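Heads up: the structure comes next, in structure tokens.
A single protein chain has been omitted from the complex, and every remaining protein chain is retained in its original position.
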Amino acid sequence: MTLSIQEVQHVALLARLNLGEEEKEKYAEQLGSILQYADKLNELDTEGVEPLDHILPVFNVFREDKVIPGPDREEILANAPLVEEGQYKVPKII
Amino acid sequence: MSKDFETVIGLEVHVELKTRSKIFCSCTNEFGAKPNTNVCPICSGFPGMLPVLNEQVVDYAIKSGLALNCEIADYCKFDRKNYFYPDLPKAYQISQYDLPVCKQGYLDIEVNGERKRIGITRAHLEEDAGKLVHQGTISSTTFSLVDLNRSGVPLLEIVSEPDLRSSQEARAYMEKLRSLLLFAGVSDCKMEEGSLRCDANVSVRPYGQEELGTRAEVKNLNSFKAMEKAIDYEVRRQIEAIEDGEEIIQETRTWEEERQITRSMRSKEEAHDYRYFPEPDLPPLRISREWVERILQSLPEMPEKARERLMEEYDLSEYDAHLLTLTPDYLAFFDECTLYYQDGKIISNWMMGELNKLLNQKNMDIAECRIKPAALADMLKLIDEGRISGKMAKDVFEEMFETGASPEKIIKEKGMEQISDEAALGTIIQEVIDKNPGVVDDYRNGKKKATGFLVGQVMQATKGQANPALVNKILAEKLNN
Partner (left out) sequence: MDLYELTLHELQEKLHNKQASSEEIVKAVFGRIKDVEAKIQAFITLDEEGALDKARKCDARGDFSSIAGIPYGLKDIICSQGMKTTCASKILENFVPFYDATVASRLKEAGGVLVGKLNMDEFAMGSSTEQSAFFPTRNPWDLDRVPGGSSGGSAAAVAACEIPFALGTDTGGSIRQPASFCGVVGLKPTYGRVSRYGVVAYASSLDQVGVFSREVRDCALVLNIIAGRDPLDSTCVDIEKPDYTEFLRDDIKGLKIGYPREYFQEGIAKGIKDTVKKALLKYEELGALVEEVSLPHSEYALPAYYLVAPAEASANLARFDGVRYGRRDFEAENVIQMFSSTRAAGFGDEVKMRIMLGTYALSSGYYDAYYLKALKVRRLIKNDFDKVFNDFDLIVSPTTPTTAFKLGEQTGDPLTLYMNDILTVPINMAGLPGMSIPCGFVDALPVGMQLIGKPFDEGTLIRAAYAFEQNTDYHTAKPDPGVM
């Protein structure tokens, strides 16, 4: 099983990954073989099985509605590639 | 609108909950700070950071649900909604997908005297994103700036059923929703600050058709007025398109205030697929019935109840009672005023009349008003005691509004008190009679209208402060002697 190049392209766009043509072909094949392996799960009848989305039997974990000031803006922005007027600068949207 | 088509509208409303801190971190939930000053590594999506849920947020969600007659879930969870955008720091928004905290509620609206029940599909919790500011216009800009102060502000998204049939109904729904949430005390619902936001799903269908038409989601509705105009525009656009034989596309459109149109926001590259899945970092919620009961007990009197009470206790018209119960601040002002002054109807008239006029002129909120309810009551008592006339009261009221001074102080300082002293008025009237023998003669010869001139002279002499009833009485006595 391999994925189509279009499928790989679609997933790469969703995941925001620029892929070269060779990469697309490689991933089409690799993803295909892993998904084929995953199809093994279909051997199991899971009708009526509750999906396990939280492993711990824990509920209602809260914090109090209390304000604790964050770090200085300079500290937060120190790792940013590009900053202007105390804000993160990004290229245009479209 | 065309007679052949029925409009169908559903609204998606985002309300910012007015907690002290954000939903998943301890940053302040405050509007208007300098960019990126109300942030921390959690709401800025730094590596390794984890969310911890603010308990107050859940309280407010339950409270809102109860105010909107919703079912409160006994089990709910959070999910990740995945999409990339520069103002979404984690590139996913923590939201609720299949198990929202509230579902199946309703609210009642009234349009043209008719009552209508509008269904509420669900209300779920989520975090707000940051703000992206484009330099110049969105199409001509070369770069944008990201401010994350708003990132992580708690939101309740309230989704209505497609039960609304006109922009008028949509507005009534929004007004009612706002009123209910204000009364519940969960949000300050300020559209201009973005704490109340609305997207409209609009479609049309031929009358009689059961199936819904293809809808467009209209965004960027920054005021009630913009919402009404955008809906009306969108309905016209869709009907025209259908009549021209075009197909309506399901899409997101934005309201352009300057051009007064809706514009498609579709971008070719964008393939939307939010890939929701359960948020592993947050354990689910179990909401006990005791918890819900506790919140129910804390819910104040809601507007509908209050309206009935006002109509019954003070014999107010439904219309006045409705206006007085639009916001809790209004109702609180009225209720406090009645502690000092009996006649609710008179209070209501002043609130609906002078007070509203001045608030509107200054674009102010009643909470910011310098006139306190007790002061309004004091002023009304001065009128009853005849110490000021109704006309003078308007000037006094305006002065109170400007300075916040007590009515007593204002009439003292400005010498505005009405002259009701018979002896003093008698002397002034006698002087006027003496100065105008011709007019007096006219009167005595049968021209009864001549008194008007004489009253005017008395008023001029007293700078308008003479008690008019008393002037008329004394003048008649003197002229007829």
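For reference, chains read A and B in written order, and residue numbers begin at 1 within each chain.
The rule is short, and it goes like this: a contact is a pair of C-beta atoms (placed from the backbone, for glycine too) under 8 Å apart; a residue touches a chain by one contact, two chains touch by 3 or more.
This is a predicted model, so every value here is computed, not measured.
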Residue touching the undisplayed chain, where the options are B:44, B:64 or B:418: B:44
Residue of B:275, B:362, B:414 or B:473 touching the missing chain in the full complex: B:275
Contact with the hidden chain (one of B:33, B:91 or B:302): B:91
Residues of subunit A (touch criterion as defined above) contacting the omitted chain: 3, 7-8, 11-19, 23, 27, 30-31, 33-35, 37-38, 40-44, 46, 49-56, 58, 61, 63, 71, 75-76, 78-82, 88, 90-94
Residue ranges of subunit B at the interface with the undisplayed chain: 41, 44-53, 80, 82, 84-86, 89-92, 144, 146, 269, 273, 275-277, 280-283
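Convention: only the chains that are shown with their structure count from here on.
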Residue numbers on subunit B that touch subunit A, as the complex places them: 19-21, 25-28, 34-41, 43-44, 52-58, 77, 84, 86, 132-134, 138-139, 141-148, 267, 269, 271, 273, 275, 278, 280, 282-286
Residues of subunit A that touch subunit B when the two form their complex: 10, 13-14, 16, 53-54, 56, 58-71, 73, 76-77, 84-94
